[in-house]
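Every protein chain of the complex appears in place save one, which is left out.
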Amino acid sequence: EPTITVETSVPFTGHKIDPPSRSVETTPSELLSFFREMSLMRRMEIAADSLYKSKLIRGFCHLYDGQEAVAIGLETSITKKDAIITAYRDHCIYLARGGTLVEAFSELMGRRAGCSKGKGGSMHFYKKDSGFFGGHGIVGAQVPLGCGLAFAQKYLKEGTVTFSLYGDGAANQGQLFEALNISALWDLPAILVCENNHYGMGTAEWRAAKSPAYYKRGDYVPGLKVDGMDVLAVKQAAKFAKEYALKNGPMILEMDTYRYHGHSMSDPGSTYRTRDEISGVRQERDPIERVRKLIFSHELATASELKDIEKEVRKEVDDAIAEAKESPMPDPSELFTNVFVKGFGVEVSRNTCMSFGADRKEVKAILP
Amino acid sequence: EPTITVETSVPFTGHKIDPPSRSVETTPSELLSFFREMSLMRRMEIAADSLYKSKLIRGFCHLYDGQEAVAIGLETSITKKDAIITAYRDHCIYLARGGTLVEAFSELMGRRAGCSKGKGGSMHFYKKDSGFFGGHGIVGAQVPLGCGLAFAQKYLKEGTVTFSLYGDGAANQGQLFEALNISALWDLPAILVCENNHYGMGTAEWRAAKSPAYYKRGDYVPGLKVDGMDVLAVKQAAKFAKEYALKNGPMILEMDTYRYHGHSMSDPGSTYRTRDEISGVRQERDPIERVRKLIFSHELATASELKDIEKEVRKEVDDAIAEAKESPMPDPSELFTNVFVKGFGVEVSRNTCMSFGADRKEVKAILP
Amino acid sequence: KEITVREALNSALDEEMSADPKVFLMGEEVGEYQGAYKISKGLLEKYGPERVLDTPITEAGFAGIGVGAAYYGLRPIVEFMTFNFSMQAIDHIINSAAKSNYMSAGQISVPIVFRGPNGAAAGVGAQHSQCFGAWYAHVPGLKVLTPYSSEDARGLLKAAIRDPDPVVFLENELLYGESFPVSAEALDSSFCLPIGKAKIEREGKDVTITAFSKMVGYALQAADVLSTEGISAEVINLRSIRPLDRATINASVRKTNRLITVEEGFPQHGVGAEICMSVVEESFEYLDAPVERIAGADVPMPYAANLERMAVPQVDDIVRAAKRACYRAVPLAAAA
Partner (left out) sequence: KEITVREALNSALDEEMSADPKVFLMGEEVGEYQGAYKISKGLLEKYGPERVLDTPITEAGFAGIGVGAAYYGLRPIVEFMTFNFSMQAIDHIINSAAKSNYMSAGQISVPIVFRGPNGAAAGVGAQHSQCFGAWYAHVPGLKVLTPYSSEDARGLLKAAIRDPDPVVFLENELLYGESFPVSAEALDSSFCLPIGKAKIEREGKDVTITAFSKMVGYALQAADVLSTEGISAEVINLRSIRPLDRATINASVRKTNRLITVEEGFPQHGVGAEICMSVVEESFEYLDAPVERIAGADVPMPYAANLERMAVPQVDDIVRAAKRACYRAVPLAAAA
C-alpha cells in the first residue's frame, strides 16, 4: 500500500519541548478506516440522543460527537497494552478500544448485555482486557487514577503508557497538579490529554481558567498543543508523546476540539455559545469532513462509496440497538453481586438484607 | 529619626514581574525593635521546647526558631487590618500580630488564659481582632481559607490584603492551585507566602517537588523570591506585594528560610540533614545575628546593650511562663461550649449528653 | 397557593440576599447558567457578579474560599452541583468549618451554608447517588438540614442562611419540581423555621414512621395505605438530622410504641440506626416491637432501572414493615 504524507491543519505548539513535524504519514486504508470509525461514533451518539429522548436511556448522558478525532487518532498510535482512562464522556473511547456497539447500547439502556451488565450506565464503561479503565463521573479524578495505571506499567516494566483524558473544566482541578508532580518526580509514563472543547458545562474556558493554555499548565512538564479536530495531528501527537513519556516521564497534550451536543442531555448547548459558533466549527473543522476531503483529494473513494459506508454504519448502529433492546434487564440478584470480588458470604448477605428491610424477600431469596 | 538605607543580602528574583529594589529604608529604632522582637520569639520557642520536655506541653508542637524574620518583616509593612493565616507553626505569627506571651504559653499548656482558652492547643492560635485567622493543622488548607479572607476584604471594599503562609511541603497541594486560579480570575488581594524552610517534615524540597522554585509555581501568577532570613528583604517584599495585590490580584512570595528545630518535638531534625548544614545557616544567615551586625555597623547600640535586651526578653518569657502556669485548667463545662456560636440549647445538650453516656454527671450537671 | 421546591429555594435565596448584603452565592454554574438545576435563576441578574459567583470545577478551592470569607464575617452560600462532589471539599467542611468555633473558643465563627442536591436522583449511577446525611450529621459543629416540602425548603434555607454556624443543607433533585401548598405565613419574607425541630406531618397512634427529604412523601403515602387497613401511622419529618429532635421522636414513640425509620441512604451507621439508638436510650420500655429500619440497599447505586428501584425504599416496603410492627407484640423479656 502506498504511503501518503499529509500536512496537519495547523502546526503543533510546544511548551518546553520541540514539537513534532507537521508531516504525517498515512495510507489509503487508514484514511478510509478513519472515515468509517468516526462515522460510526458519530452515528452511535446521534442514536443515543434519540434513545434518550424516547426514555430508553436515563439519567446523565454525555455525547462525544465533534470530538471523534481524538479517540481515533490516539488509538492509531498505540496498542491495547497502552491504557486509556477518561471521564463520563466515554462511549466513543470505549468503542475505539474495541468495545462493541451492542454492549454500548445495552449499557446505555441498563441491560444485561451491557459492558457493565447494566450496572454502570452511560458514565461507567470499561474494557479492561484492552486497556480501557473507564468511565469516571467525578471531574478530574481519572487523572491521578491514570497516573496510577502508568505507575503500574512502569512498576511491571511493561514499556507501555497511559493516556488520561480530561476536559478543559477538569484542567483546573488540584488533583491534576498533585498527580502531575508525583508523575514527574517518579518519571511515570503518564500522558495527560486535555480535551479542550472550550466549555465545561456552560462555562467558557476563560471564565474557569486564568490561563486557558492547557498545554502549558504543567509548568515544568512539557506540553503540546494539537488540533484535536485533525485525526492525523492527533495520531502524530500520540506517537510523539508515547515515545517521550517512555523515556522521560509525563507530558501534556492539549487537544483543541469541540462538542456539538450540549454538555449532557438536559443542556440544549445553545445558551452560552452562539449557533454560529457551532455551525462554523461544523463547516470548517469537522473531523469527519476533513477526512472525507482528504479521501477525495487523494481519490481514494468516490462520494457514493463514502455514502455507502455511511449507510452501512447506520445499519450497524440500528442492528446493534435492536439487539440491545432484546437484552433483558439484569437479574434482580445482580443487585447484590460485585460489591466485593468474591461476592457476599452467607453471613454478610444476611446482614445486608436485614439492613435493607427485613422482608424484601424478592431479593433475599435468590442470594447465595 | 535618621533613615538608614540597607542593601538586602541578595537580590530579589522575580517571576513575571520586575522585582523591587534591593535598597531598603529603615531607622535605628526599627532595627532595634527587630532585634528585640525576634529575640523574644527565639526565646519563646526555646522555652516552649523546655516546657514540652518537662511535659507541660503535650501533643504536637512546631517551633519557628530560624524563621523569625518572616513574621517580623511581614508585620512591618502591613497593618492589623490586613489579614494573616498560617499553618500549625503559628506561635510567632501570633506574637507578631500582637498576641501576648502569657496567652501563648497558657494555650500551649492548655490553660484557661490561653488565646483559645486551652481548647485549641499549639496548632490553633488565633487573634481575630488584629487580623490573625489561625493556626491550621491540615497542610495546605489555610491557603484557600486565606484567599477567602481576601475575597471578603475585596467584597467589603476594605483596601486590605491577606497573606497566607504555607510551607514548601504544602506548596504541592492541589488546593493551592485551585485557590490561586480562582483568586487570579477574581483579582483577589491574596498574597501566598511560601515559607521555604527546605524540608517538609523529613523530606527535602527536591524530593517532594519536581520544581522547587516555589515563586514560579503560580505559573501565570507573578512571584518573587526573597531572602527570608533578611528581615529587611521581607519588609520590602511585603510592601511590594501588598501594593501589587491591591491593584492586580494574587502574587506569590517565596521566603528562603530555615527551621533550626526538628519538624515537631518528636523529630530530632538531624536524620535528613547534616549538623553542618544547620550550623552553617546559624553562622551565616541567622536573622537575629544579621540585625545585630547591622546595629553594630551603624553603631546604634553596644554589645552589652543588646545583651541587656536579651536579658530583658528572657525575663519577660520567664515571667510569662510563671503567670501562665498559674492559670487553671479550663472549667469542665467548657467541654460543651463553643460547639455552636450560641452554645447548645437545653434540648440539644440533653441529647448530646445522652449520647455521651447516660450518667456522666460531672459534665452534665453544669450544662445550661 | 402551591409552589415548587425549586421556587421555594429560589425565593429563600433571593429574600435573604436582599435582606443582608453580606450574603452571597458561589458555585459551579450558579450564575450565567442560572444553576445546574435552576435553583439560582435570576439571581445573577438581580445581584450582580459580585454576589453571584460562577466558580471553576474546583470544590476544595472554592469551598475553602467560602469558609475563609465566613471567617471574615461574610455569609457565603456555597452550592455543590451535587453533594457527591462535596467529598472533594469535605476537609474544609469538617476541619475548617465545623471545628473552628470550638478550636478558637468562639473567636472564629463560621456562618456558611453548603447546599445542593443530595442522595439518589434517577439513573445517574453509583458515583452520583450517595446520601451524605449520616456522614455530616456524625460531626459536631455542623447543623444538617433535610427539607422535604416547599415550606421546609423556604423556612429551613432562610434559617440556615441566618444561622451563625455552618449548615449543611441537603436538597433532593427529584423534589425540585414538586409542588406543595404553602401558607401565606410561609410566603412572608420573615418566615423562618427553627433548626433542630422535627415536624409531625401526620398524627397517628399505632406506629411512628420517621423520614427525611423525599422519603417523607413515601412515608405519607404509606400512612395512607395503612389507614385503609385500620393502622394509624404518625409520620415525622425530621427536617434536621443534626441536631436530631430526639424529644419529638421519643414522645411519638412513647405514644405509638412502634417505630419504623426510613431513609434512602446506606443503612450501616445511618440515620435509622441513630434514631433507633436514641429511642432505645430514652424510651426502651415503651417499645412494643423491634424498631424496623428501611434503608437503601447496602450496595453502590446500580444504573439499571429495575435494580435501581430495588436499591431504594418503596412505599410498599414501609407499609409491610409497619404492619409487621403492629401485628407483632414484644415477647416478655427473657429472665436474666
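Every chain is named by a letter (A, B and C) in the order it is written, and numbering of its residues begins at 1.
The criterion applied here is as follows: contacts are C-beta pairs under 8 Å (C-beta built on N, C-alpha and C of every residue); 3 or more make two chains touch, one makes a residue touch a chain.
Since the model is a prediction, treat every value here as computed from it, not as a measurement.
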Touching the hidden chain in the complete assembly: which of A:44, A:61 or A:141 does that? A:141
Would you mind spotting which of B:98, B:159, B:202 or B:280 touches the chain that isn't drawn? B:202
So one chain is hidden, and I want to know which residue out of C:108, C:153, C:175 or C:299 touches that hidden chain in the complete assembly. C:299
Mind pulling the chain B residues that touch the left-out chain? 57-60, 107, 110-111, 116, 118-124, 136-140, 169-170, 172-175, 200-203, 207-209, 271-272, 329-330, 332, 334-336, 339, 351-352, 355-360, 362-363
Just the residue numbers, please: which parts of chain A touch the chain that's not shown? 83, 85, 114, 116-120, 124, 126-128, 133-138, 141, 143-153, 155-156, 174-175, 177-179, 181-183, 185-186, 334, 337-342, 345, 347-348, 350-351, 354-355, 358
So that we can see where the missing chain sits, which residues of chain C does it touch? 60, 84, 87-88, 90-91, 94-95, 98-99, 102-103, 125-127, 130, 134-135, 137-141, 206, 242, 244, 254, 257, 265-266, 268-274, 276-277, 280-281, 284-293, 298-300, 302, 329-334, 336
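One rule holds for everything that comes next: only the chains that are shown with their structure count from here on.
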So, comparing each chain's Cα centre against the centre of all protein Cα atoms, which one is closest? C
Go ahead and note the Å separation of the Cα centroids belonging to chain B and chain C. 39
Among chain B residues, those touching two or more other chains are 174-175, 177-178, 181, 185
Residues of chain C engaged with two or more neighbouring chains: 56, 58, 60-61
